[in-house]
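In this view, the complex is presented without one of its protein chains, the others remaining in place.
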Amino acid sequence: MLPPFELLQPPSLDEALKMLAAGESAPLAGGTNLLPDLRAHGKAGGRFISLAALDQLRGIEHSEHRVSMGGSTTLSDILRDPLMPTAAPALVSMAEVFAGTMVRNAATVAGNICYGSPSADVVPPLLSLDAEVTLVSTKGERTLGLDDFLLDYKKTARRPDELLTAVSWTPPATGTANLFYKLGRRRGDAITVVGVAVTIVAEGNTCTKARIALGSVAPTVFRAQGAENALIGESLTAATIDAAAQSAAQECRPIDDIRASAEYRRHAVHMLVRRLLTQAWQTASGVNHDD
Amino acid sequence: MSKIASPGASAANVNLRQIGKPLVRTDSPPKVYGTAVYAGDLTMPDMLYAAVLHSERASALLRRVDTARAKELAGVHCVLTAKDLPASQGVMTDMPGQTGGMTKNTKQPILAKDRVRFCGEPIALVAAESVSIAEQALSLIEIDYEDIAGVYDPVDALAPGAPIVFGDDNIVASYKVRKGDIDKGFAEADLIVENTFTTQYQEQAFLEPEAALAWVDEHEVLNIRSSTQVVEHYRAVADAIGLPHNRVRLRAEFVGGGFGGKEVMTIEVWLALLALASRRPVRLVQPRERSFLSHGPRHPFTMTHRTGVTSDGKITALQIKLTSDAGAYAKLSPYILLYATVGATGPYRVDNLQIDSVSAATNNLPTCAFRGFGTMQANLACEGQMEEIAKALGMDSMEVRRRNFIHTGDANVTGQIIRSAVWSDQCATQALAALGERPADTQTTRIGHGVACYQQSYGRIRWMKDSSEAWVGVEMDGTVIVRSAVTDIGAGQSSALAQITGEILGVPMDQVVVYFGDGAVTPLAGTSTASRALYMSGNATKMAASQVRENLLGCAARHFGVEVEELDMGDSQVFAIDDPQRSMTLNECVKLCAAEGIHRHNLAIFKAPTSEGIDPETGQGEVFPDFTYGAHAAQVAVDIETGEVRVLQSIGAHDVGQAINMRAVEGQVEGSALMGQGFALSEELILKQGQLQTGSFSEYLVPTSEDVPEIKAIILESRSGLGPFGAKGIGEPVYAPVAASIANAVADAIGVHIFELPITPEKVVKVLREQEAAS
Partner (left out) sequence: MMTDKENEMATEKLVSVQVNGETCKATVPACRTLLEMLRELGHAEVKCGCEKGDCGACAVLLDGKVVDSCLTLAWHADGHSVTTAQGLGGPNNPHPLQTAFIEHGSAQCGYCTPGMIMAAKALLDDIPDPSLEDIKRGLSGNLCRCTGYTRIFSAIHAAAQTLRQQGAAP
């Protein structure tokens, strides 16, 4: 049973933005977080702006230098897109284990990002690809980096009158490794205990780019920049990788909760970052580490 | 998918045409077509909707419960609290049909009056024109709680000075088993191994939440149609609300999963009260979060085994301590503790034995029945201990088991002689063999194989003097009807009766109509619990069908001028075995009987063996009718970096006595494999100071399709059971060894046993790090 609320159904993006600008309302996309929250907290009287009719917010565009997906792109849309496995490998890996089929058909990337949860699975892969988000309001449009968009636990830079209309990034160059792993308390549909996405670019035997995005181990999804910096310019030996992974674990600020303790989360970050970096380095550099 | 092996089985003396075959269950089509009706699907004109206010505090006095604003809300028809209830107040949660002595404190208030003892205790009931108005009314009820000291752990609850939950002390039940000479046994041991095992709360997580519809009809009979495992609850409902038994009619619809969670009354009394107060039909489907609070989860247990063994693995002495958390009200805790006590030694013969078990009251959720009913928790400890003993002795654990298996003719824990087949060894051997070759470890994963055996009872405790009735009849046109109040909770309870009747009367089972679950109109069959439905109702049905067969064949024999033994029934015909052309249809036979005034129907009662209880000092006595034996084997892959455990193969091998419907039997093994996996690895209700932290399916994690391993069922048939055609009860037995087999497999993979369930990745990492630090 949902509490009573007001639902406005704008037929166009302009209408939707005008309604948002009027204040005291929130956008409703797939509803997969918002509706359970409403039901649990039972507060009547909300006003929601439905994005259901806004087809322009869906669609994934690929060009040589840029990939852009509309804010209302669903997780299933990501899985259906034949170019996504090369445009964002980690994003596809994540989508395969995101919730269950029906939720994937409804949940949107904008909804997942804007909920601001540190366990939002969509975020680590996008962060590992240096994604940017586009925010639109009646006042105009702005684009900012995803890492600047995430401010704090369930707090983003989205102003109440803005919609997140697109997420974009530069598709990884050939030879880039982009990996994701979700650690949960069961293999199917679980709130993430630790989420890891890494990107490694190598030129010859040197790592020229490293991204390590971590979910569920801090108030927001974040990049372990200390660990990243330790990799850039280096040839990644097992020791270098392990040191970086330990650094990433130190950079976390995990909590104890019903799913796991902070101590375990740090350990898992160490293990998973090490593992993913090792795999990524093998792919990116063609070098095999056999210890 | 399954292999039937019956080495040494007693010769089958019946040529079974339908029994044992994997036939389509009679309830399958409506369930698949979506036409099956569940309690929450029922509607009536002028129906009201109920909502229940559950306590938000675990231990508090109720200083004020003010329903005035709720009552005033338009569309609200009644709001009931404890002060509106009849003087009897209490709901008996003792097992129905019991004639033995009442255990302590089994009465639980219908609605909390002055005090709440657990977070979730019902305080108020609302009936309104719509669900949304009912929910609004709940929010208008004002409650002033005054927190009082509570106790949230059985050890704390049993310590001197602990806050008392109810009664004089927090001991809800206790048992003692004393057999042989424990000191002598330990003196004879070459080695003593001691370990403590703990298991967690498990939520039944049936897909259908509690649901029922109640109304008072034109004869002033209170009708309830409910998702329940027990039709006989109508008596307890009647007593609780002050009606005579013959004015309460309880009908059980198809139950969307019970597993014991719908074995005691859940919402029936609430709806009865609202229906009486409002004089309208009232329906309730519990929202999932409230469902978690509306029935009792599995008892957490702490179990210590101290085992003396010789150097070749023979058990010389066994000392066991069991403690369970009963929660805030007794419910079935005393019985669950008894089952755990009897199951504590597993399928082994132990002559020098001491068991002390206790169930303690706390301000946690009142725990209650769940598949296995104490035995499966006890089994985890017993089977883990087998592995630890083997490890300490440097022996293979199956060898240790073989040294100690109980055999037919031996006396068990309580001195009861086991009379049916004990095929534990064959089952375990086949299950393990079916795991096949062990795949290689990788750099980060370790493969483990584990096995566990068990001894699980079927049939209820003997001193409950259990019985079950069934009616079988043939219509004038030769079609067949079965009537039994058995409840169908998804394991094919009603279909089995059609299959048995079809076998006896030679009629295809899909042409037998079974009327089930109606307390007023179908003969009472007893509970669908304790793995007894097939045993009890199956036997009653077989008896009734057999009497009808005898009557029909008698008539036909007289007509043909032959002996009854020369006739048989099949394809809805009665025919001469040596000359099948000499036949008549069932239709014709029935008309002959009618002409002779011979009954074409029979009401039979099957009575289980009884006893008078156990000795309070020694625990000796005959407790159960019989036991089922088998084993489960698991292959796991453990990620030694993250601690994640993946089950690769899960194989159950069980002697079911005689499979009635092979598909249903295999289905039980398969379902239990996954449910046991959840218990072993991912399921845990977490309570903090009595407050539930895991109150939905996002936090309480049952295995999903992505978690399913390769599951196999190996079915053995000794035909030695007490059920129809030699069947044994299987619903709980097949579940008993699963978690233990997985725990043992993990231990095999990582070289160290984890004694606490669930085996989370975190626990695996912890023991691996401790192991590393120690070396």
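Note that the chains are named A and B in the order they appear, and that numbering of residues resets to 1 at the start of each chain.
Going forward, a contact is a pair of C-beta atoms (placed from the backbone, for glycine too) under 8 Å apart; a residue touches a chain by one contact, two chains touch by 3 or more.
On a predicted model such as this, the values are computed, not experimentally measured, just so you know.
S.K.: Per the definition of touch given earlier, which of B:P109, B:P209 or B:G473 contacts the omitted chain?
M.R.: Reading the full complex, the residue touching the unseen chain is B:P209.
S.K.: Which candidate, B:G257, B:G554 or B:G621, sits in contact with the chain we can't see?
M.R.: Within the whole complex, the residue contacting the unshown chain is B:G257.
S.K.: Which of A:L7, A:L144 or A:A173 touches the chain that is not shown?
M.R.: A:L7
S.K.: So one chain is hidden, and I want to know which residue out of B:I461, B:V702 or B:I742 touches that hidden chain in the complete assembly.
M.R.: Selected residue, touching the omitted chain: B:V702.
S.K.: What residue numbers in subunit B mark contact with the hidden partner chain?
M.R.: Touch with the absent chain occurs at residues 1, 22, 24-25, 27-38, 40-41, 204-209, 254-259, 285, 287-288, 489-492, 663-664, 666-667, 670-675, 696-698, 702, 704-706, 708, 711.
S.K.: Quickly run down the residues of subunit A that touch the omitted chain.
M.R.: Interface residues of subunit A facing the absent chain: 1-7, 9, 30-32, 35-36, 39-40, 44-45, 47-48, 50, 52, 76, 96, 99-106, 188-189.
The working rule: only the chains that are shown with their structure count from here on.
S.K.: Could you grab the centroid distance between subunit A and subunit B? Build each centroid from C-alpha atoms only and quote it in angstrom.
M.R.: Chain centroid spacing, subunit A to subunit B, equals 43 Å.
S.K.: Can you check the complex and tell me which residues of subunit A touch subunit B?
M.R.: Residues of subunit A touching subunit B: 1, 4, 42, 97, 100, 183, 185-191, 193, 258, 260-261, 264, 267-268, 271-272, 275.
S.K.: Contact residues on subunit B for subunit A in the complex?
M.R.: 131-132, 135, 139, 287, 444, 641-644, 646, 681-682, 686, 693-694, 698-699, 701, 703-707, 760-762, 765-766
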